[in-house]
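Quick one: the structure is below, questions incoming.
A protein chain is absent from this complex, but the other protein chains hold their places.
Right, chain A next:
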Amino acid sequence: MTTYIVKRLGQSALVILLTISTVFVLIRMAPGDPATAFAAPNATTEDLAQIRTQLGLDGSILSQYVTFLGQLFTGDLGTSYSFRAPAFEVVLDRVPYTITLALAAVMLTAVIALPLGIWMARRADTGRETGANIVTIAAQSMPEFWSGIMLLTVFSVLLPVLPSSGFTTWSGLVLPAITVALLQVALISRLVRREMVSNLTSPYLTVARAHGIGERRLVWGYALSNSAIPVLTALGTRFAAMLNGVVVVEVVFNWPGVGSLVVRALETRDYPLIQATVLVTAALAILVQLLIDLLYPLLDPRVRLGKATAR
């Protein structure tokens, strides 16, 4: 178990290092110059060169990279150009908002998709199930900026009941969370449906029925607890993915999470901030995924970490 965790953490560190190195090189090769974003509109070439030296951007990419790595291992991610504050702290300030949005979206997804999937399983292959499928797939296929703007129009402009942007009260969470959840419901509800149908028609369920177990318990106690494993895993994986920032939705709703931060950092060519965002979100997503994998054996007795399934 400990060996497994150590191994996984080592792998994760490697993945994060590779990711951050790739990003480091790519942003410096992409067109655009942080110095122009920084300088006054009428700055001269000399001014720009001076700013570049100040920002440590005058050397080759390789020498910049070596400096960066050196700082990284002392825990220093540099100073954000635009916030003029340690990049790491700027990112950390935004993380709770992204976690809040992701958590709300995942819970909302579960609350909608679980009953819906069970309902679809019990009406498998009927017209009503097809109807539910079409609606959820339509919701999934809507671009999120579009569904987000639609929700905004309806609930904060036409019937102004919810705030349109930012996070001042908890009600500001409602619209962005719905927008993110809309994308997930189709996927998760169909997973629930598929798992439930296969469990409801499985031999063990027929045998339990033959033993006199009631229908309600067969659905909620047997089929559901056997479906829970893949469904919870999928929800956890969606959650981990959302920690990278739900970029479009955060921008549409002006949500102060890492997603909108990364857009701003890219616009201003704020290299340290981009790097810090990538590092923090990648580490977070990987940690959450590790946590899910560690919890998995608790859910599924057939799985033992680092070992083949016992027979």
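The rule is simple: contacts are C-beta pairs under 8 Å (C-beta built on N, C-alpha and C of every residue); 3 or more make two chains touch, one makes a residue touch a chain; residues count from 1.
Definition applied: contacts and distances are computed from a predicted model.
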| item | value |
| --- | --- |
| Listed names "Dihydrothymine dehydrogenase", "Protocatechuate 3,4-dioxygenase alpha subunit", "Septum site-determining protein MinD" or "ABC transporter ATP-binding protein", matching UniProt entry of the absent chain | "ABC transporter ATP-binding protein" |
| Given A:10, A:96 or A:214, the one touching the chain that is not displayed | A:214 |
| Residue of A:71, A:202 or A:254 in touch with the missing chain, whole complex considered | A:202 |
| Chain A, residues in touch with the chain not shown (by the definition above) | 201-214, 222, 225-226, 228-229, 299-302, 309-311 |
